[in-house]
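Removed from the display is one protein chain of the complex; every other protein chain stays in position.
Chain naming follows the written order as A, B, C, D and E, and within any one chain the residues start at number 1.
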Amino acid sequence: MPDQLTHFDAQGQAHMVDVGDKAATRRLAVAEGLIRLEAATLRLIEDGSAKKGDVLGVARLAGIMAAKKTSELIPLCHPVALTRVALEFELLPDPPAVRCTASAETVGPTGVEMEALTAVQVALLTIYDMCKAVDRGMEITGVRLLQKEGGRSGSYRHPSAP
Amino acid sequence: MPDQLTHFDAQGQAHMVDVGDKAATRRLAVAEGLIRLEAATLRLIEDGSAKKGDVLGVARLAGIMAAKKTSELIPLCHPVALTRVALEFELLPDPPAVRCTASAETVGPTGVEMEALTAVQVALLTIYDMCKAVDRGMEITGVRLLQKEGGRSGSYRHPSAP
Amino acid sequence: MPDQLTHFDAQGQAHMVDVGDKAATRRLAVAEGLIRLEAATLRLIEDGSAKKGDVLGVARLAGIMAAKKTSELIPLCHPVALTRVALEFELLPDPPAVRCTASAETVGPTGVEMEALTAVQVALLTIYDMCKAVDRGMEITGVRLLQKEGGRSGSYRHPSAP
Amino acid sequence: MPDQLTHFDAQGQAHMVDVGDKAATRRLAVAEGLIRLEAATLRLIEDGSAKKGDVLGVARLAGIMAAKKTSELIPLCHPVALTRVALEFELLPDPPAVRCTASAETVGPTGVEMEALTAVQVALLTIYDMCKAVDRGMEITGVRLLQKEGGRSGSYRHPSAP
Amino acid sequence: MPDQLTHFDAQGQAHMVDVGDKAATRRLAVAEGLIRLEAATLRLIEDGSAKKGDVLGVARLAGIMAAKKTSELIPLCHPVALTRVALEFELLPDPPAVRCTASAETVGPTGVEMEALTAVQVALLTIYDMCKAVDRGMEITGVRLLQKEGGRSGSYRHPSAP
Partner (left out) sequence: MPDQLTHFDAQGQAHMVDVGDKAATRRLAVAEGLIRLEAATLRLIEDGSAKKGDVLGVARLAGIMAAKKTSELIPLCHPVALTRVALEFELLPDPPAVRCTASAETVGPTGVEMEALTAVQVALLTIYDMCKAVDRGMEITGVRLLQKEGGRSGSYRHPSAP
């Protein structure tokens, strides 16, 4: 392991790393995360997809839009022209939770891990927001990178990725 | 538990809930979350505070600035004039992790839970960004509301809050 | 009619008008607009609410979020702490069109007409975006203020308002 | 006509469509729209270009800046690096109106129709904002795509385009 | 002089200072700055106000809009609901320069010095942008607070203020 983080120069000062020499290649990242909630809250979300309010539809859009804001939120991130963003949700009954998986892609000099992770985080926060009046003990957990393709550092696949 | 989420109207359509009749009172929210990482990464962060790059200083600012962007990120959140935002970090040795705690305050008609949670999420994402070149298995976890004061629904304190 | 617009000073220079002396009162504005499209496109939108993609759900969220960005878009608008935003859609069969009605509210020194109009405009643009691959002749039309309450200038109701 | 909108996947879920395989070509879009207003308001705008406040100058800048914000406003739009934006205004005496025409260009994998339409919408909203104190019955109308060049779907020219 | 800056806590960590207890009072700030340029550039600007392009009109709008973005730009600034923003320009012949003066006002718990200064800085940068093709040696200088009213710390007037 290096003894220095790349986001800091030799004097320990933060900078936006030079990627001007890196080739523009196709990049993909997939991230996931969970929000744990009460069983009754999960049922409200499940019903909502039908008639009472589409919690997951709202959260999906929030995640997509947040991915586009990643470089505004993460100080040292490069601006990225995303070519694709998609989010999936899965309702897990026991223990009750919603899993969110986000994929982000670009053709460019930098990876899009942060974009996929930001999409997951904001989608889960949005679920939290919509359910907080009925369930205050929700917890966002297990947010991590599942997969990464493209770029000099090659592919990565989390041991638990399907 | 109600059978309807307040962010949707009787037809199940999302809206920004009317808070025009709610009194402007002092509101506080405290949220926390963890990022789990390798022991070597934790040491880099620890050293960094001294000389090699202040990871936590960057993450703290990112969290503060993100709190101000909450209503841009969370679709149905009301805009809030924050009167205070502060973040604390704690290095946990075993298992190795960084804990982030964020406090947000306002004087207004709505609570600031989402602002505190957004600060935590973005601060932890920023740590992820700065350390991802040396540690790809990091995981953000345990993001939850610890405490809430003010407003019609009164105080809340998570069972695990100190 | 005055011979001078309030957004310009005596020298004709644009400024953000002083509202520091105006009382904070409850304000409401309702605006509407239409997008005309082909009958087949209207049917796709109608079906979509069920299963194939919720065009109106996406447009509604886009409108709500755009209302919060009004003062970033309209150069001389004051920042406004919106207390409520809601959008309704109506499918009109003949000639085929979607009507969008947006309501915005605040408690403050300035009106929220621009917020309601911006919500309508961006909601209709979002419908355009989602349908443009199948229907290039769509037209956004009839965007106007229907109603306005609160503030020194009193109430307003468009002759055609219900 | 397809029975599915491209902004939704096979399950009807919104996503940002994959454009990673599309070639970066030169793209142009031209859109137009009108704001109908009273004859006296039109005269104020006309005079204003001279001395009392340049309504159209402010609206033009607002349109240019809004074009750059399109992907923040329209949820499923890709971020686009615009290479040119220009707006023209024409004063129409009878019935009194201002016509706005906006052109947007890029070199990239996606079209810029939404950028041109957003520029028109925000420019017309800005005229509305500056004139609303003297004329509350204004109406924005006839907002549509006039022309489109570049990309796989080829050129498009509205029947009414000059 | 205190030995500690208020934007940092006792441990030296940045925070957004608590203003929840401060009264909402009327606040004013006036700032100024200069851009020095060649005499020929100054003449282009002077002519432009007439026919060839209104450099100062564009810069004025940029300054007004930037004032509204201050809390997004300055990390520890509180969000402020501005009630007035106005900019003046003065052409100084010898040595050739443009002076920009910006006033900002609010009714709130914090001052608006940063808003006035940000307006000046961005207005001058915008002049730079528009003239840089003909004059690369321009310099922005003398940016400072002229006056401040309201709030616990009372009034301030720069020794050189008129």
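Side notes on the structure shown:
Everything that follows uses one rule, which is that contacts are C-beta pairs under 8 Å (C-beta built on N, C-alpha and C of every residue); 3 or more make two chains touch, one makes a residue touch a chain.
Everything quoted here is computed from the prediction, not taken from an experiment.
By the touch rule given at the top, the unshown chain touches A, B, D, E in the complete complex.
Note on the undisplayed chain: of the listed residues A:D54, A:E72 or A:E105, the one touching it is A:E72. Only one residue from E:L28, E:A81 or E:L117 touches the chain missing from this view: E:L117.
Seen from subunit B, the chain kept out of the figure touches residues 54, 57-58, 61, 65.
Listed here are the subunit E residues that touch the chain not shown: 1-8, 12-14, 33, 40-41, 44, 48, 51-55, 58, 61-62, 65-66, 69, 72-77, 113-114, 117-118, 121-122, 125-126, 128-134, 136-145, 148, 156, 158-159.
Residues of subunit D in contact with the chain left out of this view: 26, 57, 60-61, 64-65, 67-69, 81-88, 105-107.
Rule of thumb we're sticking to: only the chains that are shown with their structure count from here on.
Path length between subunit B and subunit E in the chain contact graph, taken as the least number of steps between touching chains: 1.
The most distant chain from subunit D, with centres taken as the mean of CA atoms, is B. Centres computed as Cα averages put subunit A at a distance of 37 Å from subunit E. Along subunit A, residues 54, 57-58, 61, 65, 69 each make contact with two or more other chains. The chain pairs satisfying the stated touch condition come to A-B, A-C, A-D, B-C, B-E, C-D, C-E, D-E.
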